[in-house]
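A single protein chain has been omitted; all remaining protein chains appear in their positions.
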Amino acid sequence: MREDLVKEGEKILLWGGPDANFLTEYRVGKAVHSHRGILYLPKELRWGEGLVSSTGRVFYVIRPSNADFILRLKRKTNIFYPKDIGLVLLYTNFSPFSRVIEVGSGSGAMTVFLSNLLVPPGKLFSYDNNPEHQKTAKENLKNFGKPENVIFRLRDVYVCGFVERDVDIVIVDVPEPWKVVPHAYKSLKDGGFLVFASPNIEQVKETREVMAKLGFVAMKTVEILMREWQIRDVGCRPEHEMRGHTLFYSFGRKTKTPKDAT
Amino acid sequence: MREDLVKEGEKILLWGGPDANFLTEYRVGKAVHSHRGILYLPKELRWGEGLVSSTGRVFYVIRPSNADFILRLKRKTNIFYPKDIGLVLLYTNFSPFSRVIEVGSGSGAMTVFLSNLLVPPGKLFSYDNNPEHQKTAKENLKNFGKPENVIFRLRDVYVCGFVERDVDIVIVDVPEPWKVVPHAYKSLKDGGFLVFASPNIEQVKETREVMAKLGFVAMKTVEILMREWQIRDVGCRPEHEMRGHTLFYSFGRKTKTPKDAT
Amino acid sequence: MREDLVKEGEKILLWGGPDANFLTEYRVGKAVHSHRGILYLPKELRWGEGLVSSTGRVFYVIRPSNADFILRLKRKTNIFYPKDIGLVLLYTNFSPFSRVIEVGSGSGAMTVFLSNLLVPPGKLFSYDNNPEHQKTAKENLKNFGKPENVIFRLRDVYVCGFVERDVDIVIVDVPEPWKVVPHAYKSLKDGGFLVFASPNIEQVKETREVMAKLGFVAMKTVEILMREWQIRDVGCRPEHEMRGHTLFYSFGRKTKTPKDAT
Partner (left out) sequence: MREDLVKEGEKILLWGGPDANFLTEYRVGKAVHSHRGILYLPKELRWGEGLVSSTGRVFYVIRPSNADFILRLKRKTNIFYPKDIGLVLLYTNFSPFSRVIEVGSGSGAMTVFLSNLLVPPGKLFSYDNNPEHQKTAKENLKNFGKPENVIFRLRDVYVCGFVERDVDIVIVDVPEPWKVVPHAYKSLKDGGFLVFASPNIEQVKETREVMAKLGFVAMKTVEILMREWQIRDVGCRPEHEMRGHTLFYSFGRKTKTPKDAT
């Protein structure tokens, strides 16, 4: 069985401990430099094997998780956190065949993650009005995701809205989400899902007011706290370090009866 | 465009507000009874439209989310919470084509969710030693998931282990996860992911000790707190009700060098 | 040594387990009725001893904590939670000799607690505009606190403000705290502390804006989550039940240079 060989060009995580782990692409003979010495990637590389660096540290060759990709993206913007991305899948009807819009592309964290879960005819349409951001998102997608499942559009969505109609889900992560809501309403299937992410509670309130008027229902706003634990012989305790806040996530579903009309 | 018509047999969520919403299957003429009166489902039903019950309450016809399915499963056991399920996708390399083992099937929450994200040759192998539980999981899968992506196995995993080899991910939710670890090790691809869920910190510690000896690395244990917010004209505040604990989630990746051997 | 005898009229906690514990006043011969049977309080009662009820349940005679008092107050309003009250002591310069104003008296939770920490000339001035609430607060104070350290005033503080000057701390728990801020400013010593408690974030924002204009500095807003743990042989885990929100607590200190004047 040869299946456990790493293929040329595959992404590997070199794990030398919590303080020394590197995500890289496998190339025969490639030198990986770090504060733990140099590693030369051998001609045949097996998943799970241990390599020894020039300073004697063992590095294991393991498979990167989806979170590893997200946390190591090249960044121009804030990124979605792994703890939060899962919510988007659970509180919508996401499936591999969904047609999804996201705005903005940002650094491509959501783009990369969703591209890896989509299968044609599933598709992600990724909008941004900042060419620099979208360039970064494209690079990250090429490195860590499946570009064939994504169509990028450079466009001022506040003004011009979206091209697509009958999409299943619209994911909004922009400073003024309320400006996108009417455009999202037009693009969504009836009964479809709008998700938006905002750091401040005022943005949540204003956006939900606009959503309510247009006829979105089943609205819900949540925040997530994730805490890591130290599990050791000498004792188990929560980590001292913890992220106190990332974003508030809000959800709603489109109905055909705008509230103003009733 | 006829695409916004609900098809016979499709699942719909009838939304009459946070205190009155029902997940049901569309059948022409079906009567839906509740404390908010009776609704008769009409011959042509459109996504997003509002139906009026016998007591005058409007119910909107919206698409169920993945969380709606999970929270309404018929239950024989505790179930995974939506806030937690997302972690499993993020902290592994899950893709639609993954080969995944879960034990136990439980009430089928994870089974339903993963089945909806898989595409052949992706497959879920769902083990349980309790025929009653697995019967419930099968029913729930038939109602809310994609049975074609799941193979159920009735088996005492503590003793007999798993049939499959070279799987990408093993998800463990049993009272004594440490007994499953050696079996998971055999079934996993090199570099592959073991995930286990435990309510108590002692279970986490004991299981991670067994994992460390076998050669799992990059271990991580986390817990998630999710808080809903009330967003209203009169003021925004967190909900008073909140779940203080569900499960601790732990992750590790298989290497080829068991620690005992070094 | 007779010191361990409970004195007639002292408050005792009868502890028969987490599901059966009662706060009462010791009277010789008193019958205490509960779902765990009847207890007759004997002629000589010792702290820490076990009494057996008519149904055979053992009840231990233990000293009530400050939290026991607060959680068992007769209530007409929401009350302060023990987890929150500690903040008020820590983020002010409270001492036994402080002169403190509170508004409103509410059901007297803060009143009872502070009265027990004050020593003359320390004093609490407790304002409310609702005679019913203040009557309840007075009863609770008489039962659980030190009435000699408290002066009640029935008064519409929004309109009439406070009588006292040169107080150390003003604690505000009313629906429109911003209306109390100018009155608090007048009553506080220079450099003194204003604390207010609000359920909604909009109240916090509006009140802090008024405070900033008047010249309060060192402002700080916090929220507290408290989680209980189950510690048992079979395993340790957080409780499932948890309070998701009580109140936001905000703090500021008076300076002599109103911001508008600079």
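Order of writing sets the labels: A, B and C. Residues in every chain begin at 1.
Keep in mind that, in the parts below, a residue touches a chain if its C-beta (ideal position, glycine included) is under 8 Å from a C-beta of that chain, and two chains touch if they have at least 3 such contacts.
These numbers come from a predicted model, not from an experiment.
K.L.:
For the chain that does not appear here, which of the shown chains does it touch in the whole complex?
P.N.:
Listed by label, the shown chains it touches are A, C.
K.L.:
Which listed residue (C:Val61, C:Ile79, C:Leu124 or C:Ala137) would be found touching the missing chain in the intact complex?
P.N.:
That would be C:Val61, which touches the missing chain.
K.L.:
If I consider the whole complex, including the chain that's not displayed, which of C:Arg75, C:Lys189 or C:Lys213 touches that chain?
P.N.:
From the options C:Arg75, C:Lys189 or C:Lys213, the contact with the absent chain belongs to C:Lys189.
K.L.:
Need a quick check: the contact residues on subunit C for the chain that isn't drawn.
P.N.:
Subunit C touches the chain not shown through residues 3-4, 13, 15, 21, 46-50, 58, 60-67, 70, 82-83, 85-87, 89-96, 113, 116-119, 166, 168, 189-193, 201, 204-205, 208, 215, 217-229, 231, 236, 248, 250-251, 253-257.
K.L.:
Which positions on subunit A touch the chain that was left off?
P.N.:
199-203, 223, 225, 227-228, 234-246
As a working rule, only the chains that are shown with their structure count from here on.
K.L.:
With chain centres taken as the means of their Cα atoms, state the distance from subunit A to subunit B in Å.
P.N.:
Computed from C-alpha means, the inter-chain centre distance equals 20 Å.
K.L.:
So what's the Cα centroid distance for subunit A and subunit C, whole Å?
P.N.:
For subunit A versus subunit C, the centre distance works out to 45 Å.
K.L.:
Which subunit A residues reach two or more other chains?
P.N.:
201
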